[in-house]
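Heads up, one of the protein chains got dropped from this complex, but the rest are sitting where they should.
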Amino acid sequence: MIGNQIAGFFSVGTPPAPASNYESIASYTLSGGETSVTFSSIPSTYKHLQVRWSVLNSNANADLGFRLNSDSGNNYTFHGLEGTGSAVSGSNKGTSLSEAYIGIGSGVSSTPGVGVIDLLDYTSTNKYKTFRSLFGYDSNGGGYIILRSSLWLNTSAVNAVSVRVTPGTFSANSSFALYGITGA
Amino acid sequence: MAVTYEAIATQTLGSTASSVTFSSIPQTYTDVVYSIMTPTSAGTNTTIQFNGDSTTIYSHTQLYGDGSSANSLRGTDQSASLAGVSNGTASIRGNIMNYSNSTTYKTYLARGGAGGGTYLDAVVGLWRNTAAITSITFLASWPVGTVLTIYGIKAA
Partner (left out) sequence: MATYVEIASVTVGSGGSAYVEFTSIPNTYTDLLVKFSARSARTNDAGGSDGKLEFNGVTTGYSSRMLLQQGGAYSGTSSTLFYFVNSNNSTSNTFGNMEVYIPNYAGSGYKSVSIDAVDENNASSAYGVLTAGLWSNTAAITSLRLTDNNGGYMQYTTAYLYGIKKD
């Protein structure tokens, strides 16, 4: 084990430095034309997941819809707090949906939409899965900044995360990265 | 195992300053995260520039609260864009996504606010330049004791 190896370089009793609990699992950089991307076979060895994304896409204000374990049934909800640059709204955004709309693409050339999504206790079989996401884009005259939550009404451990853009396609240099955060 | 989340650099101010720059940012990460703590007010807004660029190619969309109402505003063609409000003892954090790519403009997310101050906010900002980010400048009336740190996150 790494910890024992480190301890061997120091005097007896010196504890090894703790390892980082934030680890990269997988990432994708797209070539363009795709409509979805999937992280599959997600290890169950972490406690929490984080998805970090930066998207270019074909259509203005396209939704990014997230699904877990390839579930396309009407098992998702979302609620949000949104700023449009001139107005604010916060309300029920939807229930019994076929995906979690927790991302947005600008559809503007060279202008990424970005977001960070946190999913806690993704392996718990006692919990439905609640996403928390901060995302948005600015296009120098347009854009949104959004805090959004979403629910997957399923207690299964998460083993796959997929993202779909609607309408249109992802453009080249869109990127998605999945990270795992360990815990006792 | 490669390090995924790593502190790049930190600065703790021993005197007041109007700008703080992190330069020579390694290009080996995917995203840069910044964290700023101000012990007292740095003025209402903090702003950000990249690569020493002060031309008016920054913009932002902000969601903010003032304790009585929620509001949203936009800034276009700015010489710097909002990086998180700080009018008190504040915590400001930001995510500069895909900072080292040379193909797209650069978009970042920020959260700021001071519990004893007037405002809190969430911001999305844009720098309309495809250059890789090699330096970051934070601008405000930074008080003594301000701690600014940048971290790198590296995807697999």
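Every chain is named by a letter (A and B) in the order it is written, and numbering of its residues begins at 1.
Note that in this section a residue touches a chain if its C-beta (ideal position, glycine included) is under 8 Å from a C-beta of that chain, and two chains touch if they have at least 3 such contacts.
Just so we're clear, the structure is a prediction, and the values are computed from it rather than from any experiment.
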With the full complex in mind, choose from B:I25, B:I48 or B:A90 the residue touching the hidden chain. B:A90
Of B:Y29, B:F50 or B:Y64, the residue in touch with the unshown chain: B:Y64
Write the list of chain A residues that the hidden chain touches. 17-22, 47-48, 77, 79-82, 88-92, 95-96, 118-121, 124, 126-128, 130-132, 134, 147-151, 153, 155, 181-184
Contact residues on chain B toward the hidden chain run 3, 5-7, 10, 35-39, 63-71, 88-91, 93, 111-122, 145, 147, 149, 151
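As a convention for this text, only the chains that are shown with their structure count from here on.
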Between chain A and chain B, centroid-to-centroid distance (C-alpha), Å: 21
For chain A, which residues are in contact with chain B within the complex? 19-20, 22-27, 52-54, 56, 81-88, 90, 110-116, 134-141, 143-145, 147, 172-173, 175, 177, 179
Mind listing the chain B positions that touch chain A in their complex? 1-5, 30-31, 59-64, 70-74, 76-77, 81, 95, 97-98, 101, 103-109, 111, 122-126, 128, 130, 153-156
